[in-house]
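Note that this complex is displayed minus one protein chain, with the remaining chains in position.
Entry: chain A
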Amino acid sequence: MGISWVLEVDQSVKSVERLLETNGAEKIGPFTVDVTPYIPTAQHSIDIPQNYVVHHTKFPQTTFSIIPGENFKKSPKAVCDRGFDLILSKMRNGTTPDLHGKIEISGGEYRLEDFVVRVGTAVQGTTVKGIVVEVDFEPCAVVAQCKELMTEFIKTIFAKYADNRPDIFNSNEGPQNYTPLDTMWQYVTIVSKLRKKT
C-alpha cells in the first residue's frame, strides 16, 4: 500500500517543514529509518557478501535485508519479521554489523490529503550527512498509474528534484505492484551515496 519516492534535498529540515506547512500539511508524528551494513568477517569475505539491514517505522514489525547489486532486480532481497536481527546476531562469526557505518534517518511525518511526506536528517554516528525526504502516496499500489501525479507533486514542492526520478518510475514494464522493498532499495542507494560524502 503506497508508493514512495525518496530523495535527498539540499535545504534544511526546518525549511522543508515550513514549506509543507504552508501547503497545508499537518504533522502526524515521528519516523525513523535506519540502514545498517553487515560486513563479512575476514575468513568469509569471499563467500558472504555485504548486506544492508533496513528498519522503517511505517512497517514496525518488519526487517528488510538487501544485498546491493547492479540493479534492483539482480540484488538479493528479503522481507522478514524482527527476529531476523536476532538470527544475524548468532552469525557473528560470519558477518558483523558495522556500527560506525550505520546511518539513521529520523524526523517527522506530515500528511497532506493522500500524501505522507517524511522529512528526516541522515546521521552517521555523530555526523550529519544530509536531509532525506520520502514522499508516500498511499492510495495507489501500481507505479504506472500514479507516476505522473507524483512527479507533479514533487514539482510543486521540490521543484529541482522532479527530473531525477527513481528507477522504478522510469521502467516501462507494465503494471506491477509496488512493494515496500522498492522503497528500501531507494533508501539504500541514497545512503550509500551519503556515506561517500563527508
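One rule holds in what follows: a contact is a pair of C-beta atoms (placed from the backbone, for glycine too) under 8 Å apart; a residue touches a chain by one contact, two chains touch by 3 or more; residues count from 1.
Here is the rule we use: contacts and distances are computed from a predicted model.
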Record-based protein name (UniProt) of the chain missing from this complex, from "DNA primase large subunit", "Mediator of RNA polymerase II transcription subunit 17", "Checkpoint protein" or "CST complex subunit STN1": "Mediator of RNA polymerase II transcription subunit 17"
Candidates A:Q61, A:N93, A:T126 or A:N172 - the one touching the absent chain: A:Q61
Sole contact to the chain not displayed, among A:V79, A:V123 or A:L149: A:V79
Contact residue for the chain not shown (choose from A:P40, A:G94, A:G108 or A:P180): A:P180
Residue numbers in chain A that touch the chain omitted from display: 1-2, 57-64, 79-83, 86-87, 89-90, 179-181
